[in-house]
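A single protein chain has been omitted from the complex, and every remaining protein chain is retained in its original position.
Showing chain A:
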Amino acid sequence: MMADVSAEQPSGTARWTFLGSPRLIKVVLLVVVATLVLGPVIVLLRASLAPQDVLPFETSVFTFDNFRQIFAGDDTVKLLTTTIVYAAGSVLLGVGAAAVVAWLTERTDMPGATVIRIFLFSWMAVPPLVIGFGWVLLINPGNGALNVFARSAFGLTSAPFTIYSFWSLIIITAFSVLPTAYVMLGGLFSNMDPQLESAGHVHGGRSFTVMRRITLPLLIPGILSVGIFMVMIVVQAFEIPFVVGLSAQIRVLSTRVYLLASPTTGIPNYGLSSAFGVCLLGLACLLMWVYFRCVGTGEKYRVVTGKAFRPRRQKLGAWRIPVTCLVFALFGIMVLPVLMILWTSFTASYQVPSLAGFANLSLDNYSRALASPFAQQAIFNTLILVLASATIVMLLGSLIAWFSVRDRGPAVRILDILAFAPTAIPPVVMVIAILLVYIRTPVYGTIWILVLSSVTVQLAFATRTMTSALTQLHKELGDAATVCGAGWWTSFRRITLPLLRVQFLSGWLFVAAHTSRDLTIPLVLMTSSNVVLASAIWMMWDFPDLPGASAMAVLLVLGLLTVVLPVQILANRGRRGA
């Protein structure tokens, strides 16, 4: 057998350039990510220091006028306070409720835990835009359905609810914070080492004493860090304040930035908008810093270990039925706006739901919407946007993850930081910056600028997902391929990616869902040729064509649900199987 050994020896000697391919990929990645992330940030900074009403490229003047204007009046102070009170209030309510529900589903014998878990995990299929519209239809003081019902039922003369109040805005936002916070907290609750609690029981603690004295203090750091993270998200959020808050004259930083760049009347004030954007960016960075400080100190509790536990479940006893009813009532309220949109989508013109109204329901809006070239274009564009951006960003994220886990050079550190940076950049600010960069290029006005923006905004998520997946993968699996003679690309394509396909797919779905439901990017970059479903719904609503907008919204939600729901059910089954 020795005879033919030499026949397959490699010939020739590669020089130092052998690293060529991975090194080249690294450089290309660095350039791509820097262009995506740094480009807009630099232009934003430049624009904030340029005179108002001109594009940053068209001037060589540097001025602090914008910032001077921002800090001159007490308007800004009011704006900032509103933003912070709004974010803190809705997070307090949302994360509080999420913590209670997470505890109920993960640590007690409440019935229906699986249904609740699937419901909350699938909630990402419902765009905030749709929820906002639904609430407007439900509780606007004029003909909001709930107001009409309440008036006829209790004989009231004035409307009991109003959408146009700070409180409504906070509560509606809290409802949208709840599912995300639940997803983050669920793992924390179910992975807690039960021995910590058992120790409490063994040493004589009664159930509720143990919960108050041991469980809760152990979970506080986790809940706190989720809370701060959510404040960061809400400060950056744009859609609900835009749909709900603007009619009520409630302005937060994100809507202010948008309105200056895309005013309903007059010309855009990019200078001032950018300056506010820089302020919002600063606030987001500050929150990020606080978040990492807290996560750092929370680390010392180390409640969540890697082991799979079967935590002890608290018996609810007599509380079981009332608590269950309460939780399901809460979810009933969450679903109400969606039902309202569903109802409206079947009506010829908007009317309050009633039994008599059922006779007049029809699918006309759907056939009308699907027949119009406008809607067809929007659906087509949405498909391109979702498929392209989810695929591109997950591939990009996987490549960055590979380098940041397997290759630790200074260039990779920079790559890491750049890929992480979009977390701290509010999407609305990022998109306006992207608008400023590309407004004079042919990309502007096409669907591809939406793809580019979505990729930038989702890059941090994609990289984080794939990095944590890759750290779980034994290095020897890739090394084995290399020793077998596989080049870098072969090894990445044939070994690494297939082994991470589950995480890749779930990341892909998450990005796809969030891209298709997002309004911020399509709205800021909207032209007549790159309308997607989210912006089409907004345009029809604004027109106003409420039934048409509702029909499109229902189509979007259905499309998302058909993708998201089966995956969540499967994931939940796998979770119980494990």
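Observations, loosely collected:
In the analysis below, a contact is a pair of C-beta atoms (placed from the backbone, for glycine too) under 8 Å apart; a residue touches a chain by one contact, two chains touch by 3 or more; residues count from 1.
Operating definition for what follows: contacts and distances are computed from a predicted model.
Entry comment: the absent subunit's protein name, as recorded by UniProt, is "ABC transporter ATP-binding protein", drawn from "Cytochrome d ubiquinol oxidase subunit II", "ABC transporter ATP-binding protein", "Probable tRNA sulfurtransferase" or "Roadblock/LC7 domain protein". The chain that is not drawn here is touched, among residues A:Cys325, A:Ala480 or A:Leu505, by A:Ala480.
When the whole complex is considered, the residue among A:Leu29, A:Ala401 or A:Ile495 that touches the unshown chain is A:Ile495. Although one chain is not drawn, its touching partners on chain A can still be listed: residues 1-2, 4-10, 13-16, 18-19, 474, 476-477, 479-487, 490, 494-495, 498-499, 501.
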